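One structure is given below, encoded as structure tokens.
Only a single protein chain was left out; the remaining protein chains are all shown in position.
Chain naming follows the written order as A and B, and within any one chain the residues start at number 1.
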Amino acid sequence: MSTILLTGSDAAAYGAKLARIEVIAYYPITPAFPAMERISKFIDDGELNTRFVRVECDHSALAAALGASLAGSRTFTVTNSQGLLYMTEVVYHTAGLRQPVVMAVANRALSAPHSRFPEQGDAISQGASGWIQLFCENNQEVLDNMLQAFKIAETVRLPVMVNYEGYIQSHTLEEVEIPNQEKIDQFLPLNRVRTLDVENPQGVNTVASPEFYMDYKFNQNQAMEQAKTVIKSVATDYGKEFGRDWSGLIEAYQMEDAEHVFVAMGSMISDARIVVDELRKQGQKVGLIKVRAWRPFPAEALREALKKVQLITVCDKNIVHGLGGALGTELKAALYGQAVRINSYILGLGGRNVSTEEIKKVLELSEKTAKQTTASEWFGL
Amino acid sequence: MAQSIADLPKEDLFGQGNAGCGGCGAAVAGRQAMKALGSRTIMTIPASCMATLGGSNLKTTWQIPFYHTLFEIAPAVSSGIRAALEVQGIEDVNVVSWAGDAGTADIGFQSLSGAAERNEHMIHVCYDNEMYMNTGGQTGSQTPMYAITSNMTKGKQGKKKNMLTIMEAHGIDYVASASIAYPLDLIAKFKKAAAKLGFSYIHILAPCHRGWQVPPEKTIEFARLAVESGLFELFEVDEGKRTRTLEPTFIPVEEYLLPQGRFKGLTQEAIQGIQASLNKHYGRGE
Partner (left out) sequence: MAKNLPVVPTAKAGSLMETPTGITWRLQYPVISETCNMCLDCTLFCPDGAIDRKNRKLVLNLSLCKGCGICANECKENAIQMIPEYSGVRGVFG
């Protein structure tokens, strides 16, 4: 193993390299493109035996990856925001076809207005698609989640999105330990399943009548439920081999006697850890819940972890228009019936800065807010 | 065209039990093409009549791997399939995307152009019934001028977009037009395409009797009349070299056009205009 400075983009690229992806298709978009270029450099330098399909749009990128997956190859693509929305049709289609494609998403805000800055909105827009979604808190986790993602995907037969924020993570250098290739090969052996196979012909995706469609969807959703267990077990296995498990569905930090808990996903978590440590030193009983797997939504795990808590401050870097922050509204639904104060905040949209300062202020504001008047309040306007 | 029908394989890798209308031109095209392509073929078909008649739920008429793709992605999916086959060292497999006129020239045009520009090792087939039949028969870029459709009841004002010229301009290995009325010519062209290392494009005129408003038993007849009038030229462009593969007898265009219900709005003036521009195209004087 070696430890070097990597951006989140590079970490995703190393993840794809270690997973020995066989086919990659991508279409450049900001800020995801450095990951794509890094993989192409691995290929050009002879370090990765991968066929690169230089498609003409994002939609075709996932289509080509899907085709390769159906023909039995391990595939990968990278995108964000507008590209992800453009390929949404293929996103749902890939999940319905139960293909274990892994996609790295360098989360960015959605147009309009046109923004190139980080935000969770693009990932949230795919919440109903049937893809497993993991959110990374730092570049090391990007690399580790990439590898765990392939394992999870190939076990439950569902595609996986690995989310990290544009610029904050995709373009920022952090120390990343790169696992040993041979050990990764043992963790992630070749698992070839050919759906399109001339030796074993079958028709794929024939027109489904009402008699069958709902049953397919039920079975697909069962796989999502099964993923809750698999995400945990893959994390444990990875942790045993490589020393970092990233806790599975959620991580509880300083939760032992916590009365006020901060809940969030993504890059905010690394700042939140610092804030929690600081407030603990001042004697406040503050804790942190990191939601690592947003889909499947870890409702049971959250209920268990938060059952004794009196005040929850949940932060979303996204807005589901007409409803509120995605994590906030879903958390409230999961904790329905529990006597607890939950304050949901929307912040950081379109790249507006969220640092330890903002998190401290949100926690203070939440302490003073007995009951919010809306599903989610906006912070930082 | 060395073969006779008796030399062709008897087995039907597509078509038996298919859910198409009686007299479906697309089904004829599929059956003829599979005589050339054989069982080591992977077929991707975007949303179209061809995808729908291919089967539903747990049943399909295809005896080879067949995948009903989203509307616009068939050539992109085929590119991915070819990449996977190559990296896995699987050889001698035809990868074919088979699309209607929408999936080729309109909604599918972007991914088709991309795959052609990359000169992917695959064949794209357009089975052209000149309208969007699977959604009821609307106008598309491949609908000829004056044709009446379900959403342009006064006839189309614009021209048919020339896909064969566009695909030739991509500089791909092989471009060919074919008609289901000339099966041996069609089959020979598929065999040539299958032998190419790069991208091949085959454009088949496959009439839809419902959309063209002709009796079902005349599906093949109209595919023949289109060629004999000269309106649909049978040719190929092989590594840049253009050859006409059948000399038309030049029956008057109105013998092809007027019996079709979709051209009932055609005036004599329009017919003369069509005949004149056709004559010019073939260099036959005014």
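By our rule, contacts are C-beta pairs under 8 Å (C-beta built on N, C-alpha and C of every residue); 3 or more make two chains touch, one makes a residue touch a chain.
Computed from a predicted structure; not experimentally measured.
The chain that is not drawn here is touched, among residues B:D12, B:D106, B:E168 or B:D238, by B:D12. Set against the missing chain, the residues A:P201, A:G248 or A:P296 yield one that touches it, A:P201.
Only one of the listed residues, A:D44, A:D185, A:D215 or A:D277, touches the absent chain: A:D215. Counting over the whole complex, chain B has residues 4-6, 8, 10, 12, 15-25, 27-28, 31-32, 35, 53, 55, 57-64, 180, 183, 215-221 touching the chain that is not drawn. Residues of chain A that touch the chain left out of view are 96-99, 157, 195, 201-206, 208, 212, 214-216, 218-219, 222.
In the analysis below, only the chains that are shown with their structure count from here on.
Chain A and chain B have Cα centroids lying 43 Å from one another. On the side of chain B, the complex with chain A involves touching residues 39-42, 44, 51-52, 54-60, 62-70, 72-73, 76-81, 83-88, 90, 93, 110-111, 113-114, 117-118. Partner chain B is touched in their complex by these residues of chain A: 22-23, 25, 49-57, 59-61, 63-73, 75, 89-90, 93, 192, 195-198, 201-209, 211-212.
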